[in-house]
Every structure is written in C-alpha cells, then in structure tokens.
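These notes concern the structure reproduced below.
Here the complex is missing one protein chain, while the rest keep their positions.
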Amino acid sequence: MKLTNVKPADGKLGIMVVGCGAVATTFMTGVLMARKGLAKPVGSMTQYDKIRVGKGNDKKYLHYSDIVPLAKLNDIVFGTWDIYPQNAYQSAIYAEVLKEKDINPVREELEKIVPMKAAFDHNYAKRLDGDNVKDCKNRWEMMEGIRKDIRDFKAKNNCSRIVVIWAASTEIYVPEYEPIHGTLASLEKAMKDDDREHIAPSMCYAYAALSEEAPFIMGAPNTTVDIPAMWELAEKTKMPIAGKDFKTGQTLVKSGFAPIIGTRCLGLNGWFSTNILGNRDGLVLDEPANFRTKEVSKLSTLETILKSDDQPDLYGNVYHKVRINYYPPRNDNKEGWDNIDIFGWMGYPMQIKINFLCRDSILAAPLLLDLTLLSDLAARAGKFGIQRFLSFFLKSPMHDYTKGEEAVNNLFEQYTILKNAIREMGGYEADQEVD
Amino acid sequence: MKLTNVKPADGKLGIMVVGCGAVATTFMTGVLMARKGLAKPVGSMTQYDKIRVGKGNDKKYLHYSDIVPLAKLNDIVFGTWDIYPQNAYQSAIYAEVLKEKDINPVREELEKIVPMKAAFDHNYAKRLDGDNVKDCKNRWEMMEGIRKDIRDFKAKNNCSRIVVIWAASTEIYVPEYEPIHGTLASLEKAMKDDDREHIAPSMCYAYAALSEEAPFIMGAPNTTVDIPAMWELAEKTKMPIAGKDFKTGQTLVKSGFAPIIGTRCLGLNGWFSTNILGNRDGLVLDEPANFRTKEVSKLSTLETILKSDDQPDLYGNVYHKVRINYYPPRNDNKEGWDNIDIFGWMGYPMQIKINFLCRDSILAAPLLLDLTLLSDLAARAGKFGIQRFLSFFLKSPMHDYTKGEEAVNNLFEQYTILKNAIREMGGYEADQEVD
Amino acid sequence: MKLTNVKPADGKLGIMVVGCGAVATTFMTGVLMARKGLAKPVGSMTQYDKIRVGKGNDKKYLHYSDIVPLAKLNDIVFGTWDIYPQNAYQSAIYAEVLKEKDINPVREELEKIVPMKAAFDHNYAKRLDGDNVKDCKNRWEMMEGIRKDIRDFKAKNNCSRIVVIWAASTEIYVPEYEPIHGTLASLEKAMKDDDREHIAPSMCYAYAALSEEAPFIMGAPNTTVDIPAMWELAEKTKMPIAGKDFKTGQTLVKSGFAPIIGTRCLGLNGWFSTNILGNRDGLVLDEPANFRTKEVSKLSTLETILKSDDQPDLYGNVYHKVRINYYPPRNDNKEGWDNIDIFGWMGYPMQIKINFLCRDSILAAPLLLDLTLLSDLAARAGKFGIQRFLSFFLKSPMHDYTKGEEAVNNLFEQYTILKNAIREMGGYEADQEVD
Partner (left out) sequence: MKLTNVKPADGKLGIMVVGCGAVATTFMTGVLMARKGLAKPVGSMTQYDKIRVGKGNDKKYLHYSDIVPLAKLNDIVFGTWDIYPQNAYQSAIYAEVLKEKDINPVREELEKIVPMKAAFDHNYAKRLDGDNVKDCKNRWEMMEGIRKDIRDFKAKNNCSRIVVIWAASTEIYVPEYEPIHGTLASLEKAMKDDDREHIAPSMCYAYAALSEEAPFIMGAPNTTVDIPAMWELAEKTKMPIAGKDFKTGQTLVKSGFAPIIGTRCLGLNGWFSTNILGNRDGLVLDEPANFRTKEVSKLSTLETILKSDDQPDLYGNVYHKVRINYYPPRNDNKEGWDNIDIFGWMGYPMQIKINFLCRDSILAAPLLLDLTLLSDLAARAGKFGIQRFLSFFLKSPMHDYTKGEEAVNNLFEQYTILKNAIREMGGYEADQEVD
C-alpha cells in the first residue's frame, strides 16, 4: 500500500445497526461466519472487487484493502436497536432467510447481540408494534437517549470508532423541503419543541450518530439525511453521511439494464416494474403513506440514466410506473417483474421482460458491510458530508441539490466514481469521472 | 471538427451487401426512408450517440460526425448479391419485417436494387436453394467474378469508395486452424486448386473486396476473416476487416447483463439461453453443422466477462448453455429466454429470467449502417487489418489470437474502446482504455 | 335438426351495442368480414364448436346451428350508442386493433353505423368526456329516450327481434344491495325521482331493452342486472338477461387453470395477478372507484373453483390479489402476469408464472357474437331471467343469490352447462350437470 493521508484502521470498529430484523441479522451472521471461514461474503466489493490502479506499465489490479486501510472483519463489533427484544440469534431464526445450519455455528455470538430499546413513533410505521421502545418526553430526549447508547456501547466494547447504519423499516414520507429542515438551529429547535410531524425518529438516530462522531448511513428510503440541517451537522462534526435506500433487487437491475439500452441508442416507450414481497418491509409498504416514500425513491432512477433532454427522439416520451405489492406467500423472497417497451430502427417496438426471483436480505447484507467499512474509511480520510462515491450501493443516492448536483443512477457510472474515490484515497490518480 | 489526418468523405460510398434478405432490405429501406425524413434510424450510434471529447473545462459532448468525417446518408448507394433474383422491394415485402406503409414511399428506389448473381455453394447451406447463382469452375474464378461485380458497380454508380458487408446466412462451420488458412499464398493456391472443403464462398467475397480496396465486414458467425491469410491480405491492401456476427438480441443483452453481475461481485452458477426464431436464419441454424458455427460464436461471451481466473469463488464453476430453435410461427420475431442462476451473500442462490421479444432485422439494421460507415472511416484514417474498435457491434469480436489478444465482450468495455477510437481519429486524447 | 319448441330465427336480428369503441367495432367488422368470407370468426362457439348429442350408437357431434335454430350472420343488423359521434369505421381505425387492410373491405357498411346519442352521466366515468349525449331531465326520461331509439331502429331496419349488449366502460361501483334495487316498483320510483346515486345510466339501458322485449347483456363489471328489480322486470317481460363482464384475458386463463390445480389435488398458497393495459378501459380503471367494480368481479373467481370448505388442507389459506395498471404504451394489447404459488407432496412449494400477451378486443369480439345469438335463442325458447348457461362467457356470472345459488366459475363446468342447455333446447337429453 502506498503512503496516504488516510488514518490507519486501528482498534475495534463498532457497527451499530438500527433494526435487528432480516437484513441486519443476515449481515451479522454472514460476517461472523466468514470470520470463521464458514461462509463467503459474496456480493461485497470490499471483500472481492479488484480494480486497476496506475497506468501503462505501472498498471496493476488490486483489492481495495491493498489500496486503502480498511477495517478488518475481525475488528468488527456489532450493536443494535429494535422495537422487539429478541436477540440476533432468535431474530435470524425467525426471519427464515438463512438455513439453521448456516446460523448455528455462530449462535453464541449472535445471542450476545441484544437490541437496545428503540427510538420509535408508531405514527411513522402504523403496521408495526413492539414494546422494546424508549420512553421519552420529546424528540430531543429521544436523541439524547441514543447518544448515551452509543457512548455506552463504545466504552463497553472498547471501540475506537463507531458507524451507525439504518436497516429498519421505511417510515412515512417526510417531504424534505420544510423550513425547519433548512438549518441545524431550526432542526434543533423543532426537536426540543417535539415537532413530531417533521422530525422522524430516524432523524434522532442520525443526529445522535453524527454528534458522537460516527458516520450515519440511511438504508431505507427515508429522507432523514436529505435535509440541509443534517448536512450542516455533518460539516460541523466532520462526519460522512450516506443514503438512501439499499440498492438491492429491481432497482439494481434497472440501474444496470437501462445503460444497456442507452449505450446502444435504442428508444424507450415505457417501463413497468412490479414487485411482490411478503416480509415486514412489504407489510409496511402496503400502507400508502409509506409506499409514497419508496415510490419517490424508485422513480428517479430512469430519468437520470436515459435523459430526454439529450436524446428526445429516444427518451422524450417514457411512461415509467413502479408498483410494490405485499404478498405474504413469499416471505423474504422478493420477486420483481419488469416489462420494458423499447423501440429500434424506424421506431419498431420490442419487449424485454425481466423476472428477478431474489432474496432481499441476501442482496442487502453485503451492502451493509461495504457501506459501513467505506464510511469508516471516508471518516479517517477526512471526507465529510455527502459521500457521492457510495452512490453505487444506494437506490436513491444523495447529492447536493442546492448546488445543482444531479444524482448518478447509472450503475457503471457509479462504479467509476467508486473506483476513483478508492484510487484517490489510496494516493493514485483518478480516471476521467463519468462519460 | 478539429483537423485530423483522416481523409475527407468525399463522393459516393457504395455499400454492397451480400444477401438481400430481411436484414439487408430493412437496412436499405430505413436508410432511404431516413434520408427523406420519413423514419428515424434508431439504434444507430453514428446517427445518435454523443460522446465526451476534451477534459475539464474543454469537455464537450459531440455527435460522431462532429468529431470525424463520416459519409452522409445522402451519399450512400446500395448494391447486393443474392441467390434469389427478387429486387429489394420484393424481398422487403416478402420478409414481412416492415409494414407496407413503411416501405412504399421508397418503393421505386428499392426496385432498382436488383441482386447480382451470388457466389454460392449448396454444401455450405444445405437448406437453401436458389438459381441466381454464379457459374464458375473453381473458387478462384468465383472470386474473380465478385471482383468484376465490384468494379462494375463502382464505375456504374460513380462511387469513390466501396464497403462490402456480409448479411447472408450462416455457412457450415469451417475451423480456422487449417494450414491452408495460414498464409495468403497457401490460401490462393487452395482457391486455384478449388479446395471446396476449406474455402467457403464467403472467403471469395472477402478476398475480392479487399483486393478491390474495399473494407470487408462479416455479419454472420462465419470464420471467413478469422484466418491469418486474410489478415495478411488486409495488411497488403491496407484495408480494414471486421467480424464476426452482428450483436443483436440475446448476446447483446448478455454482454450488457453479465457486467451487472460482475460489477456487483455476485456469483454465477449457470446461464441457460434459448432462442426461438422462424426466419431463414433459423431454418439454416436448424442444421447441426451450421448451428455449430453459431454456438462457438455465442458461447465465448460469458467467460471473457466473468473470469474464473480473477474470481474463482464467484465464477469458478459456471454452466453455460446456448440453444437455438427453429420455430416458424414467429417469422423474423426472434424470442430469447435467458435463465440466470446467480448467488449472493453466503452462497444463497437467486434467479433472473430475461425474456426478449425482439425483431432480428430491426436490431441488425443499424449495425450495418454503423459498421459500414465506421469501416469506411477507418480506411480513410489509414487503419487496416482487424478493427478492434468495432467489437461493440459484434457477437464474437475479432482479435489477433496469434499475439495473445483476448476478445472483449463486455458491452461497456467495448463502448469505451469505440469512443476512444472516435476520439483519436478526431484528434482528441483517449481515456484509459478498459478497467 | 330435431323438432323443438324453440321459435324459428326468422327475419332480421338487430344487435344494438352500447358503446362504439374498440370492442364493438372489432366485433362488427369481424362479422361483416366473415359474411363476405374475408375473415374467420375464430373464438366463437356458435360458429365453431361441435358437441355430442345422443348417447351410445346415436351419438353424434354437431355444430350448435345443427341442433338449435340460431340467427345467421347474414341476418344481423348493427346499431349503436356512443358519447363520441364518430361512425364505426372511424372508430375502428382510431382503435388500432385491426389492420386497415382488415377493415377497408367493409368500410361502407361500417360508415353507415353511426352512434345514436348516449345516455351518459359523467359522475359514473370521470375520465371520459364526450358530446354525443342525450339531454334528459331525469333517469326516467333517459330510459324513455333509449326505448324510443330501440323502437325507431327496429322499425327503420325492419328487424323482427332486437338484442341490446353493453360494450361500454366500467361505471363506478354501485353496491347491489340498496333497498331501491329490491323491487321493480321502487326502482321505477327512483328513476322518476332521478336518484342519480343509485341509478346508473346502464340501468336505463337495461330497463329500456327489457321493456322493448329485447334481451339485455352486461359486458362490463357493472352491477346493472344483478339486482332483484331487474329480475322482476325480466320475468314480467319474459326476457333473458345475462352478465357480467366479458371473460377475456386473465380471468379466462384463471378459470381454466385453477381447475388443473384442483383436479390434481395440488395445494395453493397464493395467486397474484397483475395486468397492464393502455386502452380507454385501462384509463377508466385507473380511477379507484371504477377499479373497485372490476376487483369485486375478478376476485370471486378462485374461491368458487378451489373451495376451502371442501379441501381445507389444500385451499384453506390462499392469498389472492388482483391488480390492474394503466400503461399507455400497450394500447389495446393487454398483458397479464400471473404468479401462482402451489404446493405438492409433503407441502413442498412450487411456482407457476403465466404471462399472457393478449388483445382485449380480439378476445371480446366473439363473446359479443355468441352472447347476442344465444340470448336471442333463449328468448325464442321461452327462457327468461338469469341465463346461467351463459356463465361460460362471463367473468362474474349471474346467479340468483336470493335462492342460495352459487356462481360457477370453473371454465369446464361452465362448458358442461352450456352444452346441456344447447342439448335441451335442441330436444336432446342433457348430461349430469357438474361434477
């Protein structure tokens, strides 16, 4: 590894996950199993990907950990909050994502991961009910409780660094243009005034994390860190933030497939995406107010990849529709069905149908690993605020719209940005960014 | 446009198409209609794509024709050979690819495109039979006949340049490692000796084209220009060659979809691809000897994109199978069905199914336009021999295996190579090639 | 043909269609073309089906018209009402269901079919707007206007009999249990009182038809003739009624596929059905109040075929969901996607996915022909009220729930009932009805 300005990854890294459900426990189990050599962390860029650094004769292909100082799997300690009190082992068994034989070898370690009381507001997730909930007078106190949890966890586990990642449910839609979201001062005032309509519980987690000098990552489509107030806090605390919404099934495919169409200059008339899923996520999204949050997140993908301004003949009239359907027979096995109406030479229509029988948590787990390790890296590299290089992992990537930045949704452009960031942090020259 | 060393595209460009079937007539009709503003040449990179040139503040996005001197649609003249004597209008109607209302406005021009007698050998396409065939004593005479056709056509139509492109059927498989294919001298001897087993009729077309200083493009999976003897001839005549097999339906999708899997470090257990198609191409491929030619061409795609050497955990054990089925009810509307067995975190399996209801000729037509215009450009730029930058358009792209070159099948890597070639011919700096 | 008590089909049969859109014009065009021998009425039972009559040595297989006296295609005269004034030719061209070459040979006849002013209430179909609308003070007057239209049409065209069939849009949902729907007297009073909330325009058509001694058929999911008041009227006028909702794409498949599962004693966990369609029907159904009408009609299918009471182990816990999505790129080409979660031996799960790329009007047209011809037959046979034997053609077949009758949705049971009715009207013995 070259000499860089990135601080080394010494000591323990505490990964604190909000929500100890299917996604969180699949992630934890996999890391613990991989640590013992009993499973492979497939899908993780930090564990598998090799990228080029150098040019011409100096060109070589290296794993990320040979370019930048990443935390090791062995140095990770897990903590969690949840509205249900079951420990990570019980929760993993209940989720039915992994077979028992893939959980049992790390049962003891999982049993020790017991959820702290969650900061929760039933109005933000009407279909959920749980008792393992913090009792607090207002949002400010809610946030203070989380800060204390983080401090206690860090001390008790002797961690040198903490990352907080949200892997809980989608909250109802909170528009991100409210005045109180505009500045840190107004946000803090609203928390103290207990403005429950505009301050989602997730915002308390984010505020607490950043205040405790921990990066915060939003894995659901909640607008938690999409607001200027949080950017101000991140700048003040010099901490990275990333979001939003883990890019797993259908959007992963869409962000990779749309570039195929665009690269070949084929036209697009319409794209219809529907999903069936039966896990708790699906149950929550069956509620229109929660689906709205998701829909906003999912719809933006296409228009930034196939741009009607650039190619009006090809993308000037695209009908894009996204639907999610709660369908219990499938449990965690989400199924996506995409119907893509393209056209070619002389406008003649053709159809592509993609049927993705995926597993939500299996696709999400490596994203948690990569996002936490890379956010920790970014913090040590002195990168704070919005982490554009993590767009690759996210369905609706953050961008500073106040500066006219556009989201990058094209999977391959996101990959280029990711690689360049790794190169630069490793002291290598970056390539041309996106073209 | 910057000043470059590429000769200008003055005068008429004669595009001579071997085979006047569905693909050729869809191509010709579209160009003639587009010329009148009655149709859009969707899918054509030369007509639609915009790429970045320059860096930093000099960065701009330009159409190819604003970077390099491309022949204009108005300067194109069409010629053709076929074993059936029907003119291009009759053949277009018979093919039933385009609606009559999209053909009739250029009926007169199409009727004037009458096939010259084809160089044909029934043993190379047992399921075809036609009378409009050259009478010739041996392969050398066959080739001489084609040369005369080219000269006559060029003179009669007052063309300044000619490109020859193969859009006829797949011939039976001719292994490309025969000794007589090794040098130009041995090839010429075999032609004169009338070695019908090793000299496919397509080789006579290629030899004739290059000798008449016309680039030659192989649109079927025939190994015609995959042999060192042809490379020697291309070098001698300073002419470009390109091949092989137009990248249309299923392979287009595969070469774009496999990178999605690879980029995200997901694993692959198997990929099963089947096709149903009912046109003459399907009929020919129902013959095992002809299918073999196609299968060799189609199977290579995956292994160069998802490399088992680089990622043995992920791609060390992939079962890849490709099937083509003649199924007359569909006519030209080819349908592909791909089943992709991937795995993720801890090895858990998932499935992706892609059903592509495509139109073979609609996808191929813009490739003919781009390949002929870009080959003509390459010739004027002094680029001869194998044109690696045209890999983007081809199912089984040429590469000089005697020099240890590997085929590039990843659609997005092919695109980078294409863009860099355009940039360089336009006098701009290229990017890092492939990573 | 045996001697039966059915009156002969002498003279002209006037078929008056409510709504002159895609379905109606496809139906009319096909009949006119078939009459000239220029098209085949594929999908029509009255024109194609052959059924067994007699037993043992007397067994023979006959077309319906060789068993019972059916009106001939040549004796049909078409009339129509619509809120748009375009004639049937213009409307057929606009619909883009049929190619122009399949319409033009009967252009003159279609041009003569000009819509009469429609009885319309914008509140029942908010997404539609048209000017060719009757001006009327109340529902009673609306109905009287329709009666006059029927009388005038019958006289002018010298018809001996009339059938009225609804092929217009789905109205908003009208629950069929309102007190005013309970008796003919209360219905008539409500019409005179202009109770617009409970009297849909479609009820005025039905009332008018029956009063003019014409059978009435409801082709949309409207509850028009599902109410006791209409049954009373049908009894009084001795006229047949039939409904509701033409059984075309997805439900046709469901009513045929569910019996496969049931016959083999396989279990069912869930059935998810989604549809995309882009025609006016789709636009109307995008309005939740109108979709509700459709959903009620579509959901009932499964539970009467796979009965949880009979086989609790197999069908005791079925999750059934139906979705319809307006998706303009498809126009009239409706596409259904069914995901069926079955289970077998020891409860092991399996999946069946059915993707139906259908054409709504092409599937509906023969139903209009069969329903009108067979309703006319039933009237001549003295069968009045609910026509259970027409269930075969309908998505949500009528049944007299006040007598505890159950709907029959199993396609093959419906077919048995249809055949038995034909047999009996033809003077033959019926089989055991349903088992």
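Order as written gives the chain letters A, B and C; numbering starts at 1 within each chain.
Everything below uses one rule, namely that a contact is a pair of C-beta atoms (placed from the backbone, for glycine too) under 8 Å apart; a residue touches a chain by one contact, two chains touch by 3 or more.
The model shown is predicted, which means the values in this text are computed figures rather than measured ones.
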Among the chains presented, those that the missing one touches: B, C
Identified contact with the non-displayed chain, of C:V322, C:I362 or C:A378: C:I362
Touch criterion as defined above, residue of B:K40, B:K254 or B:R330 at the omitted chain: B:R330
Option touching the unshown chain, where C:M45, C:A95, C:M142 or C:A208 are the choices: C:M45
Residue numbers in chain B that touch the chain omitted from display: 269-270, 272, 274, 276, 319, 321, 323, 325, 327-330, 335, 337, 339, 341, 353, 355
Where the unshown chain meets chain C, residue by residue: 26, 29-30, 33, 39-45, 47-52, 55, 61, 98, 102, 252-253, 256-257, 259-260, 263-267, 310-311, 313-314, 343-348, 350-359, 361-363, 365-366, 411-412, 415, 419, 431-432, 435
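Everything below uses one rule, namely that only the chains that are shown with their structure count from here on.
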Touching chain A and also chain B, the following chains: none
Longest centre-to-centre distance from chain B, chain (CA-based): C
Chain A and chain B, separation of their C-alpha mean positions in angstrom: 42
Whole-Å separation of chain centres (CA-atom averages), chain B against chain C: 52
Contacts with 2+ other chains: residues of chain B: 355
